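Each remark here refers to the structure printed beneath this line.
Note that one protein chain of the assembly has been removed; the remaining protein chains are unaltered in position.
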Amino acid sequence: MNSKTADIRSDIAFSTPDRIVVRGKSLPDEILGKMNLGDFAYLQLTGKTATPQQSHMFNAVLITLVEHGITPSAIAARMTYAGAPESLQAAVAAGLCGLGTVFVGTTEGAAKMLYEAFEGAGENPDLQALAVKTVAAFRERKQIIPGLGHPVHKPIDPRTPRLFAIAEENGMAGKHVQLIQLIQKEAERASGKVLPINATGALGAICCEFGFPWKIVRGFGVMARAIGLVGHILEESESPIAHKLWHEIEDRASAHLRG
Amino acid sequence: MNSKTADIRSDIAFSTPDRIVVRGKSLPDEILGKMNLGDFAYLQLTGKTATPQQSHMFNAVLITLVEHGITPSAIAARMTYAGAPESLQAAVAAGLCGLGTVFVGTTEGAAKMLYEAFEGAGENPDLQALAVKTVAAFRERKQIIPGLGHPVHKPIDPRTPRLFAIAEENGMAGKHVQLIQLIQKEAERASGKVLPINATGALGAICCEFGFPWKIVRGFGVMARAIGLVGHILEESESPIAHKLWHEIEDRASAHLRG
Amino acid sequence: MNSKTADIRSDIAFSTPDRIVVRGKSLPDEILGKMNLGDFAYLQLTGKTATPQQSHMFNAVLITLVEHGITPSAIAARMTYAGAPESLQAAVAAGLCGLGTVFVGTTEGAAKMLYEAFEGAGENPDLQALAVKTVAAFRERKQIIPGLGHPVHKPIDPRTPRLFAIAEENGMAGKHVQLIQLIQKEAERASGKVLPINATGALGAICCEFGFPWKIVRGFGVMARAIGLVGHILEESESPIAHKLWHEIEDRASAHLRG
Partner (left out) sequence: MNSKTADIRSDIAFSTPDRIVVRGKSLPDEILGKMNLGDFAYLQLTGKTATPQQSHMFNAVLITLVEHGITPSAIAARMTYAGAPESLQAAVAAGLCGLGTVFVGTTEGAAKMLYEAFEGAGENPDLQALAVKTVAAFRERKQIIPGLGHPVHKPIDPRTPRLFAIAEENGMAGKHVQLIQLIQKEAERASGKVLPINATGALGAICCEFGFPWKIVRGFGVMARAIGLVGHILEESESPIAHKLWHEIEDRASAHLRG
């Protein structure tokens, strides 16, 4: 290996004729039959074996993001499958392309907000003071506070207390979880509105407890939703709705042109 | 609801202000903290709760498909991330787009071959006769038998005996698993070549034991690989290789033009 | 350059500090301001400068494929944009993912059918005999003849006579165009149905006149539709329909579950 090649490296996996090793573990001998999918995702991403507590929490994080009903993502995937049923992978890909700032961004936004709140705040910060400061800064910039509020799930997002309970049970309800709860109360006080912590807010806080970089948090939504979209495509293949919807939408959208 | 709307339906999930229900189960109360990600994928796809045996087997199936090293898929995802780091979801989507007939097709091909072998074969078919007939048909059409042979893992794909052992332990080593083993022996006899059952062959047979339609089998590879690709993008964000590779490839590919 | 690197090459383009050369031509000096986009596409794909006749024909081929109204592709692109407006490129990509065997496949299917009809038919084949043989073969296999029939444009697809007239005017109405016309007549005779040559049939025949490999014909639909989809996304950004459609579809699809 010369200097030119030395810096192209990936530490995730390798294989030889008789071995397949992921993150230092033998896939056949140490992983298959011994881990569940969420734990393996944790290993893939962190290089570490999840503790039982981390396993419970991380599986719950990912499961929360798998299935959100007939979303724009699911519609895009089904429309794509209608045109290219031989390319199931492209239908999932099309569905994932829309998981951007509008639909999953608030997870990463919440994580980013919480990390930034603690920056330069020292070892034992006054959480209430951080919450007040954070809410004031968002309000001054006229920005929506990520992770708060939900168009349907009011006054409580039913996933949030459950996720926080699982965090509590597994020793993961630390300072980031506490801070978002204080931010919520302060935001409700300052705005006079009902602003429940939504699922993405809860997940963002929990991802901070894990220590995941906020930039990768969106990736949890992406990988979880891939599972959900395969479910939608399976259903579309058995009980299609895309063609009927297409014709209806086309008729409605161009009715004024046909006169 | 009138007749026009009656036929647009999805049975997967719904929500109300205080409920989120997936496949008939309350997400907060019956799923979060009580299932692992593989089991939830099983529920999402089948509408059924996995038995402990199915849980072990299905988690192993999906885990096998998550990470295969620096594949063309991983390279495509990393190249995409280099151009659009703000769109992590699009990088995963780009990587998934290539999971077609060359790289994951053999899983569905093996499942299709096994299902078709049993079509019209009655209740208690002679498996050895089916194997001989199947191999002869592929050889006559000069087609490669899906699920056999591997460019690297010779003479044995190390995942295969482990997957079959897990199938055996969980009561899932039924007639499809037996048939692919007989097909392998017959194919080796007829061709004189070493043709191990590769992981996609083993997975295809196991998917038949589950009863999954062969058309959705590719979807398992797609959803599993989405996890793997998020891992690659996380690594790319921390230890990038795409830019360096790009410049090297461009230099090499156009050297003859620049003269 | 050693033997290891010699075989990685691309002949399309290169650049140096003061030059950008595509297909042997200086982009600033010989292309910009001197070609239209269709001609440049022709150069990019073939390495040749289009004659005026080829220019007229090829621009018409591509234009025919740009815009087909509110298609599943356009819906997928708009749904994706609704979720990730910051990733316009991913919305176009999502829309393109569905241009598979159902919606653009008949263009490549028609081209393939015509090329195969002439295989082994010698220098001056009897076109009528080839038409009869081709139709009989499709009917025997119970396959739909690609490029014939249209759900809306009956009894004539209005694009087809215009495309053939442009072909005639530009000396490109050769044996492939003649053959598909004979195939149409024979198919109508044999089936007793009205089967107009649709636009994809006309385009497939014209692509054969150009000599394009049938495998790349789908690419014309893909690159043309990318233009159309940017138009849809621009309209979606100004007069959005995706969010409203999403909520309507979700309500309808899960009404039976909410009870």
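By letter and in written order, the chains are A, B and C; residue numbering begins at 1 in each of them.
The working rule: contacts are C-beta pairs under 8 Å (C-beta built on N, C-alpha and C of every residue); 3 or more make two chains touch, one makes a residue touch a chain.
Small disclaimer: the values here were computed from a predicted structure and weren't measured.
Which of A:Ile75, A:Cys97, A:Ile145 or A:Ala242 touches the hidden chain is settled by the complete complex: it is A:Cys97. When the omitted chain is restored, the residue from C:Ala110, C:Leu130, C:Leu163 or C:Val177 that touches it is C:Leu163. Touch with the hidden chain on the side of chain A covers residues 1, 5, 8-11, 13-14, 16, 21, 84, 86-87, 89-90, 93-94, 97, 249, 252-258.
Although one chain is not displayed, its contacts with chain B can still be listed: residues 69-73, 75-77, 79-87, 90-91, 93-95, 97-103, 241-243, 245-246, 249-250, 253-254.
Those residues of chain C that touch the chain absent from the view are 7-20, 22, 27-29, 31-33, 35-41, 44-45, 55-56, 59-60, 62-64, 66-70, 74, 87-90, 92-94, 96-100, 104, 152-154, 156, 158-159, 161-163, 165-166, 169, 213, 215-216, 218-224, 226-235, 237, 239, 241, 244-245.
The rule we apply is simple: only the chains that are shown with their structure count from here on.
One finds 31 Å separating the Cα centroids of chain B and chain C. In chain C, the residues touching two or more other chains are 84, 86-87, 90, 93-94, 97, 249, 253-254.
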